[in-house]
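The structure appears below as structure tokens.
For this depiction, one protein chain was excluded, whereas all remaining protein chains were kept in their positions.
Chain nomenclature is as follows: A, B and C, assigned in order of appearance, with residue numbering initiated at 1 for each chain independently.
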Amino acid sequence: MKSYYGRQIVKTPVWRPDIPAYLFCGGLAAGSALLAAGADLTRRPALRRSGRLTALGAVAAGAAFLIHDLGRPARFHHMLRVVKPTSPMSIGTWTLTAFGPAAGLAAAAELTGVAPAAGRAAGLAAAGLAPALATYTAVLLADTAVPSWHEAYPQLPFAFAGSALASAAGAGLLAAPTAEAGPARRLAVAGAAMELAASHRLASTLGLTGEPYRSGRAGALLRASQALTAAGIAGAVLGGARRDSRRRRARLVSALSGAALLAAGALTRFGIFAAGVASTKDPRYTVVPQRARLEQSAADAGGGAGGRAPAGSADDERGAVGPGRDQLADDRVARDLPGDEEPA
Amino acid sequence: MAECHPVGFQWVMEAKRRGATVIHIDPRFTRTSALADTYVPIRAGTDIAFLGGVVNYILGNELDFREYVLAYTNAATIVDESYQDTEDLDGLFSGFDPEKGVYDPGSWQYAGHAPDSGDTDADRETARPLRHESHGPPIPAGTERDETLRHPRCVYQILKRHFARYTPEMVERVCGVPREKFLEVCQAWTRNSGRERTSALVYSVGWTQHTVGVQYIRTGAIIQLLLGNVGRPGGGVLALRGHASIQGSTDIPTLFNLLPGYLPMPHHAQHASFSDWVAAIRHPGQKGFWADARAYAVSLLKAYWGDAATAENDYCYGHLPRMTGDHGTYQTVLNMVDGKVKGYFLLGQNPAVGSAHGRAQRLGMANLDWLVVRDLYLVESATFWKDGPEVATGELVPEECRTEVFFLPAASHVEKEGSFTQTQRLLQWREKAVDPPGDCRSELWFVYHLGRIIRQKLAASTLPRDRAVLDLAWDYPVSGQHDEPSATAVLREINGFEVASGEPVSGYTALKDDGSTACGCWIYSGVFAGGVNQAARRRPGAEQSWVAAEWGWAWPMNRRLLYNRASADPSGRPWSPRKAYVWWDAGKGRWTGHDVPDFEADKDPSYRPPLGATGVAAIAGDDPFVMQSDGKGWLYVPTGLIDGPLPTHYEPAESPVANPLYRQQSNPARKTYPRPDNPLDPISAVFPYVFTVSRLTEHHTAGGMSRHLEYLSELQPEMFIEVSPELAAERGLSHLDWAHVVTARAVVEARVMVTDRLTPLRVAGRTIHQIWLPYHWGGAGLSVGDSANDLFGIVLDPNVLIQESKVGTCDLRPGRRPTGPELRRYVDGYLRRAGLRKG
Amino acid sequence: MGVRSWIEGWPVYRQLAGDDPTGRGEAVRSPRTAALTSRTETADSVARSVCPYCAVGCGQRVYVSGGRVTQIEGDPDSPISRGRLCPKGAASKSLVTSPRRQRRVLYRRPYGTDWEELDLATAMDMIADRVLAARAQTWEDVDEQGRPLHRTLGIASLGGATLDNEENYLIKKLFTALGALQIENQARI
Partner (left out) sequence: MSVAERMGFFTDTSICIGCKACEVACKEWNAIPTDGLDLLGMSFDNTGQLDANTWRHVAFVEQTHDGDLRWLMSSDVCKHCTHAACLDVCPTGSLFRTEFGTVVVQEDICNGCGYCVPACPYGVIDQRQGDGRAWKCTMCYDRIRAGGDGGRAGSGGGLMPACATACPTESIQYGPLDELRDRAARRLEQLHGEGVAQARLYGHDPADGVGGDGAFFLLLDDPEVYGLPPDPVVTTRDLPAMWRRAGLAALAMAAAVVASFVGGSS
């Protein structure tokens, strides 16, 4: 593959850890709002209470992370100048703008006990927005030129939806009494399964752009996430099965599994974020798939045209990386040019 | 050219677009090479061998433009029978005095001419040939000719014999250029020259900064004359000059040996009296316009000393200082080192970085009573006493350095009005945009007010030596809050005026030798013709012909192409319709065309001077070179050069090889300064590599106008050295690591750039590695680094006293150089191993 | 600003009301953007100049606003440069306006270790005194054979080649009258 001194082509996202933290919080808030609404409708007040409060807390934290990450936080409100269907961030902002007050109202009703009907309406509204809130972030990442995000657009929403559910269920398991935790337990299993399946597909079906999900820091984070998720599922199942004997211990197991699921949710977001970042730093992930696409379309067109250079100009790899007249120069290039270093 | 004159290079690209072939010959593959059709790597310092090969190819194959050569050059002129060529004397011409290292050029004369009775040693000391930038040396008008070119002593035959040994094989041996590549250049050049086509030759300081620099250019001129490429559109030998008004600063010189318009500064022995001086300027019997030089000289003295200059006192000729020898900048700096100079003005110049042998420059400045530095930024020459390299080595201790330093901030080009003369002799006037800030002032302000203050202080003096100061015409109108003198008034004085009326003269032909006109620079006369500042003309290029005669003003007389009479054939018709430029309109009886004819406008091509005619009247109707004393382009130079009538390949003063052409190794007449602090190593194993230096597009000369600017510094942020992959392997250098270069003078360090753009050459049966360094860096500015000019010693071209700073020999080592006192010991170790220092 | 104009200024409103429903053009343009124009258009004056770097002699236009240089760019009228500039020429505004540029006289006394400030008029007077003293100390009237020399070799000058012809003329004229011979410039280099 040729490149310009091994330098990256697309830019690495300038987002700080605020953004994966927001992704986690947004998912947690969405899942919790759903859980709270379900609990409300099925009369599980403790689960409702934890869900509503978690939703508000998470959405508030998420908004804080978002604003903190802005280059010009004081201009946060510029997000509300426009409604842009082409911008997942714009759509997300408006979703968040609707979700936040709804979640706030529901939580306020919960805490004060005032206007329970309004609280229910708000809670249901939040729950109505929640699936969008949980999944738009996948589109947010995928709608970039970051190879490992963009190519993953079919999987990312499921990973995020599953992760959101598992995290919210985890929070439910942590907070709700065992008696009301049944749905959280089942949701934990369902969400975690969805997340695990999607994560597996990320690493296994994307070809070259799946590589960052398997290697480096992202791979480590995602493997840790999967381990914790598995543990969380096991804990959730176990915590449920033993509900009649040793209740204190079952409560502890539930709580631990809840914590594991929450941690797994966070690790998933940080892992996916890291994989995208890694895929920007090596031009391979940009060039190789595009080259393959061009060659495919050239082959489909039945000729050697397309964007491919005439054979005469096809340089060997080093020619594009840097100058070098002979083997000596090759050594130099191999030793000294930045492109050969491991991406930081 | 793309590197150093990118905007000028647009015209090369324009030509290329129209089908021109671009050939680039350079020791290193540059941005110019990248756009050229053919790139030829060459060993630095061997251009005469290459060009001599081209001359040999032309003559050997009779490819010269014969009609042009016969009519317009001195090819047919017979040379004196006592002349002996380098072919006869193994690299020397007749007349060499090995004791003094100079030639007696008497035997080089045209047949029948009395030998020049000059003192060649004094001529070399005073760089006399520099006078000939505007006009040829004086010789009598009449010459013996053989129009068949068969006479063994005619210039054509001498030339042929002289260059016969410059074969393609020899070119390959000397220059490291494969013969096929060389022949490709010869064929392209000759094919593209003649009646229908012309080729241009472009050079720069890569040619001038050699001990044989003038002869480099001479060789180019010989080729261009042989091919009929002089005085014709698309032809020429074009000097790309590197500073905004460096042409102007030679025309109106701040040079020790010249007065404005290439008039000589008087020499104490040669020009003791006014009449000696005037007689020496021109030959009484010569042809052409230079015969009127007395009018130019008298008018200059009138401009200098006004009413005080009268016929009775020889127009104050006695007020002029007299040369006794070499008073050039390098001699002066060595005198500073020796404590002979008290005070030094640096006016927008940074010799601590820009001049050869930077250490001598700095140590010289450290040994002055006082130094005045005027610049835009705090350049290295202003701060050497504080943070120069010699402070680091301990050779210079601020507390022990007595030099008193005045730094006066200068006005920038937009903060003053005035004219620059650019590379094609074009004067362009700049309007002032804003007042200079703070204490910043123009040089005009500084000099005018310094003169005013000095004249005030001397007002009561009765000392004879102060008369020259007090008599000076120094009353320029001032204006504005800072009393800025009027540059327009100065330009009017430069143009010249009638003393009685004060009216500007129309041109140099209006100047008189009786004191009735004053003129600051005769070649610029006409720039204020009609009382209008012609240099300020700005008729848009799109609204006039391609010659653009109404943009600025070119000397002489707004001619854009010198000697353009040669663009027409002897009968006055264009050589070809494609190449028509100026021609004779028989109907109107006048020369006409696209440019101002460089000829008397009504002189018929058939005009033949009467016997015994001199001056302008002696110029025949087919003598295009009107400033030459025989009206011809000189293939052979019978007088006026210090180091021979024909170019000859000599090795640089420092070279890794013995001269493959002659026993004579280097220019026998080169100007040397043999002293312990200026060691040179003619051929040495200790310094096995050739190094050369030049500029980068992103920086300017010594960096004073670029390394202080963020936007330029970031583009080339650090001093580096380019080496070939082969040399990197030989010396164990890694890309981007440090390495240091050692010469007999200094050691400098730089980051390594390994690049295929440098290539080892096969020379005289062995491999020669060349390295390249940019010379922009120094210790002051945003981007700092060691200075490449520190590496050079001082050895000069004998004709013009320009240093050889494009080639030298060095060693190259990985890693950083030593620091502190160890640094000098390190260099001394090399000197001992090279046998240049004992102990 | 009234509520109505505030709402009309709100891009979302303009998205709905105008021709730019997706908010990627007209609707989202800010008032500042709408008012943008080239600062060369609004300059108080324009000086026609010439680039100070190499000797190609490219034409420059120097735009001035409020007494400050706001832009220097190529003069398209120039038949030499046709409005183009190289990186150095293009950096001319920085050259002239850089904060690194020295704007005050500096003085280093003999054996001094640092710069001191000095008034320009004082500096000029001191320099004139030093010129006269050096000249007096090193004056040579005649050579050993009594031929005139009329000179001093105690004073030297080296000029840059970015000085104007008029400046060089005065430098040569004054120093020649003072008998100073060693007046050189970059052309020797």
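Basically, a contact is a pair of C-beta atoms (placed from the backbone, for glycine too) under 8 Å apart; a residue touches a chain by one contact, two chains touch by 3 or more.
Just so it is clear, the structure is predicted and the values come from calculations on it, not from any experiment.
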item: Contacts of the hidden chain among displayed chains; value: A, B, C
item: Option from A:V59, A:A102 or A:V146 whose C-beta touches the chain left out; value: A:V146
item: For chain C, the residues touching the chain missing from this view; value: 11, 23-30, 32-34, 36-41, 71-74, 76-77, 83-91, 93-94
item: Absent-chain interface as seen on chain A, which is shown; value: 1-5, 7-15, 30-31, 34-35, 38-39, 41-42, 69-73, 75-76, 78-79, 81-82, 84, 86-90, 93, 130-132, 134-136, 138-140, 142-146, 149-150, 153-154, 156-158, 160-162, 164-165, 169, 179-187, 190-191, 194, 276, 280, 283, 286-287, 290-291, 293-294, 307-310, 312-313, 315, 319-320, 322-325, 336-338
item: Touch list for chain B against the chain that is not drawn; value: 2, 6-7, 9-10, 13, 29, 31-35, 39, 540, 542, 696-698, 710-718, 720, 735-736, 751, 753, 755-757, 782-783
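FYI, only the chains that are shown with their structure count from here on.
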item: Distance from the mean Cα position of chain C to that of chain A, given in whole angstrom; value: 55
item: Residues of chain A touching at least two other chains; value: none
item: Shared interface positions of chain B, touching two or more other chains; value: none
item: Chain C-facing residues of chain A, complex; value: 80-86
item: Residues of chain C touching chain A in the complex; value: 10-12, 15, 22-24, 27-28
item: Touching residues on chain C, where the partner in the complex is chain B; value: 45, 47-59, 62, 64, 67-69, 72, 75-82, 84-89, 91-92, 94-96, 98, 100-115, 118, 120, 123-135, 137-139, 141, 143, 147-189
